[in-house]
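Right after this comes chain A.
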Amino acid sequence: MSLEVPDGSLTALLGPSGGGKSTLLRVVAGLEVPDSGTIEFDGEDVTGVPVRDRGIGFCFQHYAPFRHLTVRKNVSFGLEVRKRPKAEIRAKVDELLDLVKIDHLADRYPSQLSGGQRQRMALARALAIEPQLLLLDEPFGALDARVRQELRVWLRELHETISVTTVLVTHDQEEAMEVADHLAIINEGRLEQIGHPTDMYDHPANEFVMKFLGPATQLNGEWVRPHDLVIHRNPADGDNAGTVERVTHLGFEVRVDVALEGGGAAWVQLSRGVANELDLASGDPVWISRTGASGRHGKGQPTARVPSRGPGTDGAPLQLLAPDPLAPNTTS
Partner candidate 1 sequence: MGRVVGPALAVTYLSLLVVLPLAALFSHAFSSGWSSFWNAVSQPEAVAALKLTLLSSLAVAAFNGVAGLVIAWVLVRDDFRGKSLVNAVIDLPFALPTIVAGLTLLTLYGPNSPFHLNVANTRWGILFALAFVTLPFSVRSVQPVLAELDRETEEAAASLGASSGRVLWRIILPSLAPAMLAGAGLAFARAVGEYGSVVLISGNLPFKTEVASSWIFSLSQSDALGAAAAVSVVLVLIALLVLLGIGLLRRRFDIPEAV
Partner candidate 2 sequence: MTGRWRLPLRLAALTYLGFLVALPVGSVFYRAFQHGFGAAWHAISSPDAVHALWLTFLVALIAVPLDTVFGVGVALILSRHRFPGAWLLDAFVDLPLAVSPVVVGIALVLVYGKSGWFGNWLAGHGITIIFSLPGIVMASATVALPYVVREVLPVLQEIGTDQEQAAATLGASPFTVFRRITLPSIRRSLAYGVTLTTARVIGEFGAVAVVSGLVAGKTETLTLFIQDGVENLNLVAAYAGAVVLALIALAVLAVVGAGRRGPTDAPTKERGTPRWRSRSDPSPSDSEVPLLSTT
């Protein structure tokens, strides 16, 4: 595969486990050697450069703390290797510990820190050497759901403060959507799609991306988003006839499973208000229509198409092609 990471971006490599995202990240870092191909930083070929000279910062899923060193000595390690003067090291370490909010733990050992604190220490350690590229390998994978949530927000804010080009590997699509401004979907060693997260959500390049990035259901052989479907009691409003099988209340959402007249089943995601208005029960006849990705109501509007390019066919580095989300509304 080939891909290009925009300067200053926070790019997520997203995909199912075993797909090759971590391997790719480690190849970029220089921790693994590719069988063929090149890595370039700002146009400069670094493929033969050993990991210690690439000027990258790397964070591991299990933090890789230097267990026998205090937090402070962990963070200062890279600077000590570069033989920076003591005063400079101390100042930089203090600054970073303060940035990641673990300054009060400076003289503790990693074993005395919580998982979240260890990862923040690892980040401070990586940032200490002022890397040109920050690589995070499933950094929140080993943490509780709530801590993951907090750290995601925190990472996004950190990126906005520091703005080092960052590449994040994750298998959690929610995490990728929330944190990244560019997204590359990798599956079984292939690049499925690359682009802006929301754009890819609305315009997935293929069925895999569609199903991976969000909920999907099939209607007339096409994959659509359940929240892009509307249920009508009136046959005039909807194209597809069916019978309600089950209505499930999931807090603020309601999921309605519908058996379609033409065969097969689809499910529709409704808000509570809409569901209450419709007052559906199992066995009710209903008609389903689709809304477009741009939010327009209508019959037969396709919601899945392939505007963003899939994997490059000639191995050439891929450019970001999705329409600028800030541009005036283009045709969907």
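Observations, loosely collected:
Rule of thumb we're sticking to: contacts are C-beta pairs under 8 Å (C-beta built on N, C-alpha and C of every residue); 3 or more make two chains touch, one makes a residue touch a chain; residues count from 1.
These made the cut because all candidates are chains of the complex that A comes from, given by their letters.
The model shown is predicted, which means the values in this text are computed figures rather than measured ones.
Put simply, of 1 or 2, the chain that touches chain A in this complex is 2.
Those residues of chain A whose C-beta lies close enough to touch candidate 2 in the complex are 29-31, 50-54, 56-58, 60, 62, 64-68, 77-78, 81-82, 101, 104, 111-117, 122, 125-126, 128-129, 143-144, 146-147, 150-151, 154.
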